[in-house]
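Written below as structure tokens is the structure these notes are about.
Left out: one protein chain. Kept in place: all the others.
The block that comes next holds chain A.
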């Protein structure tokens, strides 16, 4: 289904006759080539899960993390070109830090996501630069406003979500997310479901080994964004693997 731009796709400062900016669409394709990341908002927090593909056995475990801390209370999960994502994480960190310095309190997530989205959008206006090749999900928890989740894509739009997925298996992940009643769940229950979804959408055939990155922010962490502790993560992974086996078994029964 790849549409060829034929001359209108050489720079981000050019529209095509049917009103598309091809460079931005190509940037979104770069995100779709990357492995999946999901973020889900529940009643007392946010949980992030990333399917981090391990390309070589020689990699040190835990390298090339795809979940970043932007401020004490804000986490960011990314998909797409990791180098672009790192530079945007730095932009987000500066925004959050400057806000705190100027106004004396934590940056509200909507404001942060608007500011970073504006920055991403700026790179879609000129031929001298290329758009960022990554999407990211921002999440935070606050006593007064509760949990919030926003996603920003390479075109520079940001939307608030209850649950969202980015990367190669985003459709499959979205389907799984829609089955959840996240508004009634707590973070502890949600961690297991997030692990399960990542395991479900992971393609065993095409991609070999992967590391599951899990992080959360919510009442359970007193509003700080943290990596999920080892014991809870192992419990979640076990739940995910067991759930997968059950599905495999039930498939065989139908034969």
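For the reader, a short list of remarks on this structure follows.
Here is the rule we go by: contacts are C-beta pairs under 8 Å (C-beta built on N, C-alpha and C of every residue); 3 or more make two chains touch, one makes a residue touch a chain; residues count from 1.
Here is the rule we use: contacts and distances are computed from a predicted model.
One subunit of the complex is not drawn; among "VNG2A protein", "AP complex subunit sigma", "Ribosomal protein L19" or "Proteasome subunit beta", its UniProt record names it "Proteasome subunit beta". Check A:18, A:144, A:184 or A:231 against the missing chain and you find that the one touching it is A:144. Residue A:110 is the one among A:20, A:86 or A:110 that touches the chain not shown. Seen from chain A, the chain kept out of the figure touches residues 101-105, 108, 110-111, 114, 144.
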